[in-house]
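Here the complex is missing a single protein chain, while all its other protein chains stay put.
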Amino acid sequence: MLTLTCPCCGITAEETEFAPGGEAHLKRFGPDSSDADFEGYLFARKNPKGVHFERWRHAYGCGKWFLAARCTATLEVFGTYAAQTHKPPADLIKKIKAKRPEWEPQA
Amino acid sequence: MSTRLSKGGRLIDRAKRLNFTFNGKPMQGYEGDTLASALLGAGQVMVGRSFKYHRPRGIMASGVEEPNALVGLGRNARFEPDQRTTTTELFEGAETRSQNHWPSLEFDVGEINDAFYKFLPAGFYYKTFMAPQAAWKHLFEPIIRKSAGLGGVPKEADPDRYEQAYAHCDVLVVGGGVAGLAAALREGRAGKRVWLVEQSAYWGGRTPVDGGQIDGFEACDWIKTTLQELESMENVTLRTRLMAAGQYDHGYVIGLESVGDTRPGADLPRHRLWRIRAGRTITATGAIERPLAFAGNDVPGVMLASAVRDYVANWAVSPGDRTVIVTNNDDAYRTALALLDAGLSVPAIVDARETSHGALPQEVKARGVRVLEGRAVAKVLGRQQVSGVEICTQAGEGGAIETIDCDCVAMSGGWSPVVHLWSHCGGKLIWDAGQAMFRPDPERPPLGADGTAMVQVVGAANGDLTLAAVMGGAGLGACSSDEAAMMPVWQMPAGAPPALRFKSFLDFQNDVKVSDVQLAAREGYESVEHTKRYTTLGMATDQGKLSNINGLAVLSDALGQPIPATGTTTFRPPYTPISLGAITAEAKGPLFQPLRRTPMQSWHEARHAHWEPVGQWRRPYCYPKAGESHREAVNREITNTRSNVGLLDASTLGKIVVKGPDAGRFLDMLYTNMMSTLPVGKCRYGLMCNENGFLMDDGVVARLSDDSWLCHTTSGGADRIHSWMEDWLQCEWWDWKVYTANLTEQFAQIAVVGPKARQLLERLGGMDLSKEALPFMQWLEGRLGGFDARIFRISFSGELSYEIAVPASQGLALWEKLVAEGKDLGVMPYGTEALHVMRAEKGFIMIGDETDGTVIPQDLGLNWAISKKKSDYLGKRAQQRPHMTDPNRWKLVGLETLDGSVIPDGSHAPADGYNANGQRNTQGRVTSTYYSPTIGKGIAMGLVLHGPDRMGEVIEFTGEGDAMVKARITDPVFYDKDGEKQNV
Partner (left out) sequence: MKRYSIFAVAREALRYHAGWERAWRSPEPKKRYKVVVIGAGGHGLATAYYLGKVHGITDVAVIEKGWLGGGNTGRNTTIIRSNYLQDPSAAIYEKARSLYEGLSRDLNYNVMFSPRGLLMLGQTEHEVRGYQRTVHANRLQGIATEWIGPERVKELVPILNIDGPRYPVLGALYQARGGTARHDAVAWGYARACSSMGMDIIQQCEVTGISQNAGKVTGITTSKGEIGCENLAIVVAGHSSVLAEMGGFRLPIESVALQAWVSEPIKPCMDVVVMANTVHGYMSQSDKGEMVIGGGTDGFNNYTQRGSWHHVEETTRALVETFPIISRLKMLRQWGGIVDMTGDRSPILSKTPVEGIFVNCGWGTGGFKSIPGSGFAMAELIARGHSPLAAEFNLNRFKEGRFIDESVAAGVAH
């Protein structure tokens, strides 16, 4: 039973208030994209045993989507941040690396 | 025989006698008794039968670890199987029955299994019962099922109430023994919000029985003053009878509180399930004494040494007149002292150690008790009750040196910390060789949301077994008798031959013996998980609280490896079993799931509508009149709507407003067709696909103003589509200026349908609804008969039809007004089934029928609703993939049976031949099929291979059972092909 902090409304709440939404920072590929790019966009999910960047929606709260960095092996939450970004904030990356020097963000 | 002592018993109130029955026999106990203490007090030593061999079993423990003494409690609707007597408080009128025997506890046919014990070792069923093939299911398995299964089956629904509650705290302290009290005191004084929970009804844990001094006070006095201080703190909450069942991630703890268990029928919840969010958990959950493995250690009358003194001290119950104590440690000598103090006889203490020189043994010896050092129990005598023990040397092979008469054996094999809550979320353990136990490894705790330790362990749970060590850990002085080192003993005697090992039990409920674990090891089931599953060790209702460490020690020995190399099985919640009723709480019956109600729901209820669940709505399927079948009602509703006028409660329809400078652009991405070009005042039917190209929702979009659109969605889809919109707006096109609002419940919506629809609405007055003023696929806003109405001229039935949206608060009044005004026009409500049939008669698709998540709009002949001009929309790229453009995709057609019958729902059309896997090839399937009262025969829609090119062709569909039905491929529009009906 996770607790997450919604960066939009600032509330820290039960997992039951949120809805998970899968991998974060996906790039959408549209009609002119290659087969491989389009398949990658829809299906080739990052599924690390470790640090994962993912989408959540504060579904039973403010309704806003946000992103989280969470470890799928320990469930530690490193931080949450606004959905309106193409990559994780530098300070969050720094924080994770401080805790896990071995870790490198996946391409 | 066990009996009640004439004095003592710190927990019982002798002034309050309570009557109860055991197997129908009336018995008496006192307030403060547990069922177990009351049974022992009444002389009942044998209380049940074991799982596999149906061996007689007695009470072994005094707490949650009890493996044997489970009973059926209560009767009829309040019957509960597998109730643990050692933790169930006695109450007036309790009815208890022993379990797993037939015809009676004393004489049990199933005991024959025990006679054949040699033929029924661990896993024997994996090696037998394989032939003939059908025999397992029909012969062997039924016998095994009947002979296994412990408790009786409840026959009725549970009449009791359960509830759930949340608690939030900085620190949750689990366990109200002295370690927990000290921890709560420290945290409370530091100003933390503290919850202290104790599973039993009493504070102090073992200490009141075992004695000692804390902080210069007698332990009992310290407990009392500490409790007083805790009770005085506003930031500290104390709860007894609340068992912390499981530690979950991020500091979530599930607790079960017993509230009304002892007052059946009272107006109380029976259990309360607590969801506790704790910043930190401190577990002070104590330790559990281990049995010793010797032959006959399961005979009724063999008990844990600590339990024996608990019964004497807490409940003034003597488990036996003559108790032999068997031990490998000093602590068990406390039991001798307790028995002696109560005037009971201790013929001997059998100590496996070569010498016993600690303070407690000295004290016991000084009181004249015979201590046999380096000795072991070779065998317990007696079957339904202990009658004596044969003594041998611990180092030997069990040759009897002497026999001692006794009716109780108190055994102690050392203690195991209760590490469950530490382990549930991955806290690791280390092996403490000195005390022969696993205890929490402080270096590897379970981690919380922030990656730091979320559980701490104190007291005996942390391996601090003496009072001095416990309180030392809490920074308090304490004194208790010094204890000499224990000696690990995993089999008694050490060289026990097979005959003894086959009778030395490890798991008492599941009848797992030392020999079974050794067999598992011999056969290669080397992992502790393999051994557990192969032998069922630790899988009984006590989940191995007594058996796990002994079992894995025997396994390690058999494998010739140290115990930590073997490791433990995983600890899983709950710590002790919790009622499914409490997990369910109030979410049952009418409150099972939230029910969404339209403004007109009460009207439908009053007309006894037959319901169809749609999402969390419940829509009228039809409105049967007295004596009418559902089918007849549906036909009547259709015929009436098509000839007069019908009303449909369409309020469940999704209504989402999309507004803003970029709203048109956004909707052009969302829908397959163009919405930005829709003129204000007009409506357009639209399709939505997911990024995989599959059709996921449809509905009519109305342009409300220059920058706002109202999107209707399916009833089941409103919330999903709204969050879908938000997903794209927030996560992909976050720079687009669009605002969405789901107004589904803000409006009531009524479809007024049929040739007399306009006539009916005109009677309400206020708005011109003529063909000229409100043409098809347009909308108007105004005051209709005093109601604030937005009227859409759209049709899902092919009839002249208006959908009228009014604020939810006006919905019922408008509905009733329409019913009243339309009486002479023949107005009638119609339900979802009539809606479905009428749309099928017109060849309109229904999301969920014609679509199933694998269908694209192109399959349904909806190419007209896919804009060719747009460079992009959600799903467009996916629809370019080879499988989506395959000319062999099945396409939508109409189907009419040659004999007028209705093709069954879900019917498939076989094609010639079989595929590579031997399955019949297929060429289509039915998606919607109904009896059409309008046409007077069965009509259907379906997806058929090259269907639109095969008009008029007759193909076969699977009928009921083995039958086939012939149907002709037709246009899907069966009724009013030219649309004259709605164009009036």
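To keep things simple, chains are lettered A and B as they appear, and every chain counts its residues starting from 1.
Note that a residue touches a chain if its C-beta (ideal position, glycine included) is under 8 Å from a C-beta of that chain, and two chains touch if they have at least 3 such contacts.
Because the structure is predicted, anything quoted here is derived from the model rather than measured.
Trainee: With the missing chain put back, one of B:Gly279, B:Gly495, B:Pro573 or B:Gly681 would touch it. Which one?
Mentor: B:Pro573
Trainee: Of B:Glu31, B:Asp82, B:Glu111 or B:Glu732, which residue touches the hidden chain?
Mentor: B:Asp82
Trainee: Where the complex has a chain not shown, which of B:Glu156, B:Glu772, B:Asp912 or B:Asp978 is the residue touching it?
Mentor: Only one of B:Glu156, B:Glu772, B:Asp912 or B:Asp978 touches the chain omitted from view, namely B:Glu156.
Trainee: So which bits of chain A touch the chain we can't see?
Mentor: That gives, for chain A, the contact residues 1-2, 15-16, 19-20, 22, 35-36, 39, 42-49, 52, 54, 70, 72-75.
Trainee: Footprint of the hidden chain on chain B, which residues?
Mentor: 51, 78-82, 118-119, 121, 124-131, 133, 136-137, 141-142, 144-146, 148-158, 160, 246, 248-249, 252, 254, 275, 424-426, 498-499, 502, 515, 519, 522-527, 529-530, 533-534, 536, 539, 541, 543, 570, 572-574, 577-581, 583-584, 587-590, 592-593, 595, 612-614, 621, 692-693, 848-849, 852-854, 878, 881-884, 904-908, 910, 915-920, 922, 925, 958
Following the convention adopted for this analysis, only the chains that are shown with their structure count from here on.
Trainee: Under the definition above, what is the set of chain B residues touching chain A in their complex?
Mentor: 248-252, 277, 426, 447-451, 691-692, 723, 726-727, 730-732, 734, 871-872, 876-878, 880-881
Trainee: What residues on chain A touch chain B, complex-wise?
Mentor: 1-3, 14, 19, 21, 28-31, 33, 35, 38, 42, 55, 57, 59, 63-65, 71, 74-78, 83-84, 99
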